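Quick one: the structure is below, and I'll ask about it shortly.
Here the complex is missing one protein chain, while the rest keep their positions.
By letter and in written order, the chains are A, B and C; residue numbering begins at 1 in each of them.
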Amino acid sequence: MEMVEKKKQPNYYFIWFLLLVLTVVEVGIAYLSGLPRSVLILVLVGLAIWKATLVAMYYMHLRFERLRVILLASAPLPLAVILVLAILLEYAR
Amino acid sequence: MDWLPGAASSYAAELDTIFWVILAVTGIVLVGVQVTLVYFLVKYRGREGRRASYVEGSTKAEVIWTVIPAVLIVGIAVASQRVWSQVKNPDRFPADALELNVEARQFAWSITYPGPDGELGTEDDFTRYNEMRVPVNRPVVFNMTSADVVHSFFVPAFRIKQDAVPGLNTRAWFEATEVGEYELACAELCGVAHGLMKGKVVVLPQDEFEGWLAGLGE
Amino acid sequence: MATVEAMAAPLAHGHHEEMSFVRKYIFSTDHKIIGIQFLFASLAFLALGGVLAIMLRWQLGFPGEAMPGVGVVAPKFYNALVTMHGTFMVFFAVMPLLVGVYANYLIPLKIGAPDMAFPRLNMLSFWIFVQSGIVMTASLFVEGGAPGAGWTAYAPLSAVPQYTGVSLGQQLWIISIVLFGASSLLGSVNYITTVINMRAPGMTLFRMPLSIWALFITAIIALLAVPILAAAVILLFFDQTLGTTFFLPADGGQPLLWQHLFWFFGHPEVYILILPAMGIISDVIANGSRKPVFGYHSMVLAIIAIAFLGWITWGHHMFQSGMNPLLGTSFMISTMAIAIPSAIKVFNWLGTMWRGNLRFHTPMLFAIGFVSLFTIGGLSGIFMASNSVDIFIHDTYFIVAHIHYVLFGGSLMAIFAAIYFWFPKMFGRMMNEAWGKIHFALTFIFYNLTFFPMHILGMGGHMRRIYDPTQYEFLQPYQPLNKFITISAILLFVAQLPLIANFFWSLFRGKKAEANPWRDNGLEWTVASPPPHGNFAVTPIVYRGPYEFSSPEVEEDYLPQDVPLNGEREVVGAGVGEE
Partner (left out) sequence: MNEAITLPGGVKAEPGMRIYNQKLGMWVFLASEVMFFTGLIGAYIILRFGASAWALPGVPLDEGGTPLNINLTAFNTFVLICSSVTMVKGFASIEQGDQKNLKRFLLATVLLGAAFVGIQVMEYIELAREGFLPHCSEELATVVPSCHLFGSTFYTMTGFHGAHVSIGVLCMVWVTVKAFRGGYTKESHGGVEVIGLYWHFVDLVWIILFTIVYLI
């Protein structure tokens, strides 16, 4: 298969290490009571999305797939955002 | 028999107007489509030796019948929005309204009146079941909730419908414009006796209502 | 039929050994057999749903009078009828009839594939569907009665057994829906993979028939919408059994959360039920008009637009729920926007018939019926989309009329058209045309007599799902109309007997069908009726779109997709998909 040839071998252990560091940072931040709640939530969610993206991009090889596979994989995400945001608007009154 | 029930609230007429406008617009489109359909069926019915025209489409025609519905839709939406925000937006509720509390439960409506002092949440509040008494020509705002399942407060003559949701305080208002008795129904399936969960709204002349309120509903 | 043998590699299908009856017809992995299995199963559920409808209509037309053979319908049983009629029709009749039957049967045949991408998952999908149907049917007979919270199962009514007096029934309903979701998921994965990966050479996306486009987009919607329903009913199940309070106001639960989750699934579900019908109708109308579909590309774009908009309109089911009024405005706008692609489709169907050479075979009659009735259903939707008019007509018979014009006048008409159209391909015999036309005429007449007056009831403020309309003074004048509707509904039910008789008679006695009885262009008509296992002896090569009727290039008024014209022979290589 041509894709196999095209694919560079990412350094999987480095990604693993990065994930561990990010996890430690997350737990550390969660215990830090100094930050305001909103900042804390923003930072933690940001870190989680970063980690999730690393897994999807490297371990699931999305970075090395064609655009249409990436589109297929990310198709449900806007729907998830629409659902949650619209319902949250209900409580924003 | 009228098509729509007799209108007896301040915004009923405007809501009905939108209904009739939409009916006119969609009616014209409907008749147009059905007549065209029947005309085509007759005119282009299959005959031996005839051949259909090889036409794959027409961008011009398609643009036309995309734009026309779009314009009609925008018009309808703008017209609808006015009444919607008037009826449903709590920020635009009338100011000098009579406030009532309504609690729905399987299978009854309980209506709490402010009593002679005109204030809810005070000692002289009193509660009546399945009969809402309101003054004519004065807005009535009611805070609604439910003790069990979702119910829906529906007075056809007033064109008002608002769900009563347990754990939520939903607000609605109407202003009755004619003295009389109107039926109140539950419009949301709420259990075995849903179809029997009915009450009435009695619209009284203002002085009569004041007297009734002052007399603690006696 | 000309095939390009030299250029196509023979398919690697060695299933020529004799299979036992069980392997061949019961636990078959052949998409055609599975489609036929879905057909029989969901037609049975359609009949059951119809019987339930007649019973509830009886109570509305003749409140409190004993129905012959059934007796007086009690209020609790009435709610069960309302609930189960909706559930069976939506989940076990219309959806499987369109998606289970025709996605299964048509996708591989119409794109030139030997079978589905995952034949065994396909078989599993059917048998999970059967289990789901059995569980749902069982809920009718268990202690405590059948679920009575409506097919929308609004919490908290559905979440607390005391509120309806039903516990086991409601739980079985939930289990059945979860099974149904699993079946639908397996189907969707199969359809999407097959359409993307297994098209024959030359079958580009924009050469796919509109039926396949619609079924493909529908599979995507189902793939993404049904899991939301599964998640929601699982939470509901925990509320029912474990004492959690997801949807109960006690301890901080949110009753409206159920409505949001349900309709986030439920509105796309509406398009699952209508888009395949639109696609099938496009195929049939082009065939019956002997003309290319008018504006093929905009038809495809309209399907995609409807599918996309379907995700952002769910709130119009909740206008009166006490939602944020600003959300009400945005949901009105997105809902209204759907009218535009729907209008494009209707006008394009008319455009297809314009200057055609119409052949009124039974499928075409049902397709014309679809255009006529769907127009009414689509236009009546604008009343509900208008958030202010909806204040009055929400939860009235106006909605009931609308949904039946779309789901019966729309989807079911398309299903009837599809049954007549592909029956010869499925079973190798023609259905009787005369009886087909009688079936159409009776259905069309009694359909309108049943459902059109419901608009009038709705305008009068007649609430839906009420047990006894005569309890309300303002509804008493409408009682003769209610009686009229009930009688029409019974006649509409009886009008389906010609279909049943015709179906079974034709199955055994019908005229033998040739390969291409309707003189159509699709790949399924290039093989024998019924097609052999593995479908195509050689992989077909596709040279053009599916709607080349009355093309000036050939003498006949149709031009199959796989027939090369002069100069169309420079094809290099063959085979696709399975790399």
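As a working rule, a contact is a pair of C-beta atoms (placed from the backbone, for glycine too) under 8 Å apart; a residue touches a chain by one contact, two chains touch by 3 or more.
Bear in mind that the values here come from a model prediction, so they are computed numbers and not experimental data.
Participant: Thinking of the complex as a whole, which visible chains are touched by the chain that is not shown?
Facilitator: A, C
Participant: From the list C:177, C:198 or C:367, pick the residue that touches the absent chain.
Facilitator: Residue touching the chain left out of view: C:198.
Participant: Touching the missing chain, which residues of chain A?
Facilitator: On the side of chain A, residues 1-4, 9, 12-13, 15-16, 19-20, 23-24, 26-27, 29-33, 40-41, 44-45, 47-48, 51-52, 55-56, 58-60, 65-66, 68-69, 72-73, 75-77, 79-80, 83-84, 87-88, 91 touch the unshown chain.
Participant: Can you list, in ascending order, the chain C residues touching the missing chain?
Facilitator: 117-118, 185, 188-190, 192-193, 196-199, 201-205, 223-228, 230-232, 234-235, 238, 242-246, 251-254, 257, 260-261, 541-543, 564, 567-568, 570-579
The rule is simple: only the chains that are shown with their structure count from here on.
Participant: What graph shape do the protein chains here make by touch: line, ring, star, complete or other?
Facilitator: Drawn as a graph, the chains make an open path, so a line.
Participant: Could you tell me which chain lies farthest from chain A when each chain's centre is the average position of its Cα atoms?
Facilitator: B
Participant: Any idea how many Å lie between the Cα centroids of chain B and chain C?
Facilitator: 31
Participant: In whole angstrom, what separates the CA-based centres of chain A and chain C?
Facilitator: Inter-chain centre distance comes to 37 Å.
Participant: Which positions in chain C touch two or more other chains at once?
Facilitator: Touching at least two other chains: 256.
Participant: Inside the complex, what are the residues of chain C that reach chain A?
Facilitator: Interface residues on the chain C side: 220, 224, 228, 256-257, 260, 264, 311-312, 315, 323-324, 326-327, 579.
Participant: Which positions of chain C touch chain B when the two form their complex?
Facilitator: Listed in rising order, the residues are 75-76, 78-79, 82, 148-150, 154, 156-157, 160, 163-165, 248-250, 253-256, 289-292, 294-298, 320-322, 325, 328-329, 332-333, 336-337, 339-340, 343-344, 346-348, 350-351, 353-360, 368, 371-372, 375-376, 379-380, 382-383, 386-389, 391-392, 394-396, 456, 459-461, 463, 465-469, 471-474, 477, 549-552, 557.
Participant: For chain A, which residues are in contact with chain C within the complex?
Facilitator: 1, 75-76, 79, 82-83, 86-87, 89-90, 92-93
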